[in-house]
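Encoded as structure tokens, the structure appears first; notes follow it.
Left out: one protein chain. Kept in place: all the others.
Chain IDs A, B and C follow the sequence of writing; residue 1 opens each chain.
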Amino acid sequence: MMHKWGMVIDLDRCSGCQACMAACHAENNIAIVGPEEAAKGRTIHWIELLPYIEGEFPHIKARLLPRPCMHCEHPACIKVCPVGATYANEEGIVGIIHSRCIGCRYCTTACPYTVRSFNWYEPRWPKEMKGSLNRDVSVRKKGVVEKCSFCHHRLLRAREKARAENRELLPDDYIPACVQACPSQAMYFGDLNDPFSKVSELSRERRAFKLLEDLGTEPKVIYLSEGM
Amino acid sequence: MDPKRMSLEEDAILLQPIQRTGKAFYVTLFSLLAVILWAAWAYMYQYRNGLGVTGLARPIFWGVYITNFVFFIGISHAGTLISAILRLAKAEWRRSITRSAEVITVLVLFFGVGNILMDLGRPDRMLNILQYPHFKSPLLWDVSSITVYLTASSIYLYLPLIPDIAILRDHGGKYQWLYRILALGWKGTEKQHHLLERGISIMAILVIPIAVSVHTVVSFVFAMTIQPMWHTAIFGPYFVAGAIFSGIAALIVAMNLIRKVYHLEDYLRPVHFNNLGVLLLVMTLLWFYFTFTEYLTTYYGGEPIHMTIFWNKFTGRFAPYFWGMFLFCFVIPLPILSFQKTRTPYGTLIASISVIIGMWLERYVIVVPTLTHPRLPNETVLYSPTWVEWSVFAGCVSFFILLYMTFTKLFPIVSIWEVQEGREKSMAEVQERIKTYLPGIGVE
Amino acid sequence: MKFSRRDFLKMGGGVGVAMALGGGFVQWTHWPESDSSNAPGIEKWIPTICGQCTGGCGTLVRVIDGWAVNIAGNPLHPLNRGTLCPKGIAGLQALYDPDRLRSPLKRIGNRGEGHFEPISWKEALHQVSKVLIELREKGETHQLVVLGGRYRGLMRSLWERFLKAFGSPNYIDNQFRWEDPPLEGLLLTQGIYDLPAYDIEKAQYILSFGSGILESFWSPVQMLRGYGHFRRGRPGLRGRFVQIESRLSSTGIKADEWVPIQPGTEGVLALGIAHMILKEGLYHKAFIAEQAFGFENWKDSEGREHLGFKEFILSEYEPAVVSKQTGVPIDQIIRLAREFSSNLPSLAIGYRDRPFHQMAVSVLNGLVGSIDVPGGLLIPRSVPYRPFPSFSEDTIAQRGNSQRPLFGRNEGVGSPSYLFAKNVISGKPYKPKVLFLYYTNPLFSNPNPEYFFKAFQEIPLIISFSPYLDDSTKFSDLVLPDHTPFERWQDDPVFLSNGFPALGIRQPVVSPLYQTKATGDFLLEIVRELGGQIQKALPWNEFKEVMIYCLRGVFEAKRGDIFGLQFDEAWTRLLQRGGWSVPTYQTFEEFLNLLYEKGGWWDPVYDFGERSRVFRTPSNKFEFYAQGSQKTLFPVGKIKDSNVLPHAEDLKQGETDQPYPFTLHVFRTISLTGGRNANQPWLQSMVGQHLFERWRTWVEINPETAKKMSISDGDWVWVESRRGRIKAIARHYKGTLPNVVNIPFGQGHRGGGRWSKGIGENPYHLIDDHLDPVTGFPVQGTTKVKIYKA
Partner (left out) sequence: MKSFLIGLAIGILFLLLLISLGSSFRSEQPLSFNHKKHNDQGIECTTCHAHFKEQTFSGMPALSVCLECHKDPLSQHPDEEKIRQYHKDGKEISWKRLYQMPEDIFFSHRRHVGIAQLDCRQCHGEIGQSETPPVKPLVKMTMKWCMDCHAKSKANNDCLACHV
């Protein structure tokens, strides 16, 4: 059976440390956006820790929630792309073909989770840093949209490795960088089609919920709520 | 009716703009050119550096360019739709105004499309839309329907222009070669006339659904997403109504200018303005009705995510824009247009300028606030358009005026043959027609 | 058709125009190519130790073509088991920081202006050794001072050995951080002045008194990993966690309950909780009976009656009294006391507050018996290094060593650095001539850096070993840049939250990028220049040799093993005790190779019940009455009992509150916990994620208060204390007390690189002069400020 890659984030384990964010930057060659541009809101994060701070002092209900791309089953972004530069593949990963994107930013406005970012300028690195870019991932050009790919390049490498070693792809062969880095081990990744995978099991827990579930986008990122 | 036979004495003034060009024209021309060059430079600056030079950011991915896109497409409804409706309704007073309306349509469409192209992050890949079209995307529906609309309205502009071009061809003067080509050998025979009339009426019928579809589809760009205050069925009719609203306003402004500059007071009379004023009044009320419905629906439903945006428009950061829109779209035009005393050319001009400003604001208030408040927590980003965006906007407006001006210098802006036809033939026709539904008239 | 010459000319013009237009068009449409060099290459994963903070996580660095391309946690390192914190990942940006120093530098122009010229290492060595030889010749060796910061392992021993052989008593430790665990509390109760281990993985209940355990812990990943386990690692058992803090920090957000409290009164609340535990008899009776001292009233050897903890607390800290001081409701105090003492094992973790407030937190652990038990506070064993060979000082060194040290008294209690600065300013007992700065940046990361500015001005020669031009380095005369952690050899002895000692090996993953030199190697070069007894004391050529020398002790200890998978502790213990321990290595060579290959060594055993290790107090017990403090803190004169029992200290909240209505609370976020990380864009882009703040300094104000002052969210404001003022963005934050404002630490570098210099402000410039008499360090939460629109 086809894999259906999904992620489970246990908010009870999550410590809000943002290692996922940094790991994602390092893995995916995300552009460095300096202070002036950051103040305008041009920072790019494929996964971002979102704060929910409700109530009034001193009775506050606050939550921190890491938000990658949801890789929805019914994504709002794919439909609207006029050139088909973003699509969902058979394994459910919503990908972007950066070399086809015309930069109309329709997908960015259509995504209810605002996970997509745009390259307002040509991403540049000081020459001292260029060699340390991840060679498995493209460096985006200015004027295209980008977002979390579930570190799909890691899947390509893992598949290849498994094939070279003449074996099936094992559950731990492929995990995204954020999951790998997570110090409190709040993130799980795996095949949702496999009823016995860790993510499958967790996604059936009582604590499991999805973000903006009522929109019917059917995210493949599942959260486990805090508390008992 | 042989054009050679046509006496032009009466309507000579209509050819004057083509025959004579004053100093004022060149002054205007060069100042417009200056603005356009400046805007071109601004765009080049954006092209080289990226969209970072605009005020856009995450999550406000769309701003002035998209606002302009909707705005210009809206303005384009002035011409074709109004002229087509008036033609079909056989409103006699239309004869002197249809051309000036149709020209707006054709010219302004380019700027609507242009703004969307300028909004692209990768204009160099623009042709991907044709190479890899993805028809699920409302943007592609736009591309299709705007292309059809542009074609249809160009034809619709061109057909009634043929006899007038023939007049120009036969009258001597500059650009004979151009007129010769464009006149398509018009001789004014009965057959030709018949064909022309047929063509015009077919186009008039065709163009109405197309025009309606265009603006509906433009609204779909927003309504098809699931974003709060965009995802609503009212957007189709709301946008169409708004488009006609701003279109008529644009037409009134254009007519006022033509009237003043080319001294066409005899052709564009207060009654035209009065009639259009009434139409604008109707649209004002319709606009209010739609706006009211839309916001009431939102308010009554009271969904929190919608209400955030709602209150932001009513009392929050976007209140100046929202209430500005209300002021310009409703409060100012309504009283002016309500009374015949103030439905003068001058009165309607004021109301129309107000409406145009208001309708631009309306589009802004539709595009930006929703994007400012996405469903999930996001950083507070304030969108303020930069000089690049304003320059490009100014450039678009200037370019449009320039093209319009140039048109009036090449072709008569009031349809000569139609006016004459009206004078000669319609009189009889009208009498005939009236006879069919009123007793006691025309019985000589 | 005939062409005239004129026509040809015109045609030529046409061609020219076409070419010009075309060329221009091509030029104009030319899309600037992005400039990455994504050439593929063979990848290697090299284990090393992260150097971004003091955490000591093991990392694997992915190296392709000599470039470090990515960093992952080392799955074998027991401290982080393959995971990392954001700082660790940004280590890549520390290595490839474009603003790193590229060679030794010599100051030109005035001090602090930041003008330097590059010099060679040879010249640098010559200059330094000349100065040091001069000190030796003049018998002024004690005027060499080493100011050392937050690092671990043999480098520290090397410095101390060097100073001893050279003849200076002045190794000044500048490690103090408010955010550290309550070390003074541990000293007072257990006689240990070192980091304890908090076994949170096995704890059931954590009461954090202002401790940023999820943000600013000294070893973040071990705490974060432990936290995950504490919450969800034990089926059916979910640890409960309460955060008591004046600000709703990320830690507070993650806690089950946030208890807002007046800043600086966390210790008082601890006393209130202790009161309720005593009153309700909920304390751990066995522990108190067997392992505690000073709980009940007692008689000393001279027969004098002394007040005991129980009576003192019961009489002084009624919940009503505590509630008034702290702002925490009485019923909440009662509930916390009951929860804390009934969900065992429970842990109370504080921060480096005033010493007796720290002690108040520490005694809570004693009250519930959470000392040296699973899920409690543990005292880890250290890594069994082989000691340095013995040597004898020469006469010059002896003379120098006998001088009074510049930090005065107290045998290393508290922070000697401020005392040092004060002494330097006053010139008593003497002024230093040469100052080495190693792994420290006091002009930035010490509260109220003015002390150090003034002190540094008095020192004729300052030599910095920092690889970056940080604030202090900018102020120095000679810069001898160290390798960054990924370019050098170093040992990293650390311990885990369950008390197991571990030893990580830091090894170069890339060859040094620039003309930098490991400070250890350089120090040994100096030693060779100095010769004589000094060289005999340090008979090594490079730091790696020092490391290998000492590692032999680990090899010969016959305990522990190379990093491997988790294994059963009980089984290991059995093997070790029986003398059957069979490590994976036979020879020392093998041991070293495995060490470099796997990343380190550990000893997965914690021995419970070794009293002499756990209680190093005069009574050899857990002291509710700090007997030991009489020697260390109050060396002269008699003291009142209530002074050495945990008590509420004078809050010293400034004289008049009127002009400065707010208390300043400086906090750290996980990204910029240390001052070292500011020039790393990845971290800068997520400094204050709870408010989406990045790349700047903001000040958190209670929304209601702000509204009253008509300060809107996002306004620029001045925050002014008696010491100065800084400009920051005002942010409405609901997790702020109405009378407190919070400012993050980490920004506002005066030195530093392109991504840190001049970005944001350093709130430490606002901190008041007042130093705690015991710790010698400024006290958190005593500075008053006012705020107004800029």
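What we mean here is this: contacts are C-beta pairs under 8 Å (C-beta built on N, C-alpha and C of every residue); 3 or more make two chains touch, one makes a residue touch a chain.
Please read all numbers here as calculations on a predicted model, not as lab measurements.
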Where the missing chain makes contact, among the chains that are shown: A, C
Hidden partner chain, touching residue among C:17, C:237, C:639 or C:790: C:17
Hidden partner chain, residues of chain A it touches: 87, 89-90, 93, 95, 97-99, 136-139, 149, 152-153, 156, 160, 163-164
Residue ranges of chain C at the interface with the undisplayed chain: 3, 6-8, 10-19, 22-23, 26, 34, 36, 38-42
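The rule we apply is simple: only the chains that are shown with their structure count from here on.
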Innermost chain by mean C-alpha position: A
B-C or A-B - the one linked by more C-beta pairs in contact: A-B
Between chain C and chain A, distance of the C-alpha-averaged centres to the nearest whole Å: 32
Chain A-chain B separation of Cα centroids, rounded to whole Å: 43
CA centroid of chain B to CA centroid of chain C, Å: 66
Junction residues of chain A, two or more chains touched: 43, 51, 122, 141-142
Where chain C touches two or more other chains at once, by residue number: 31, 692
Interfacial residue positions of chain C with respect to chain B in the complex: 28-29, 31, 692, 713-714
Partner chain C, residues of chain B touching it in the complex: 44, 47-48, 124, 377-380
Touching residues (chain side chain A, partner chain B) in the complex: 37, 40-44, 50-52, 67, 76, 78-85, 100-106, 108-110, 112-114, 117-122, 141-145, 211-212, 215
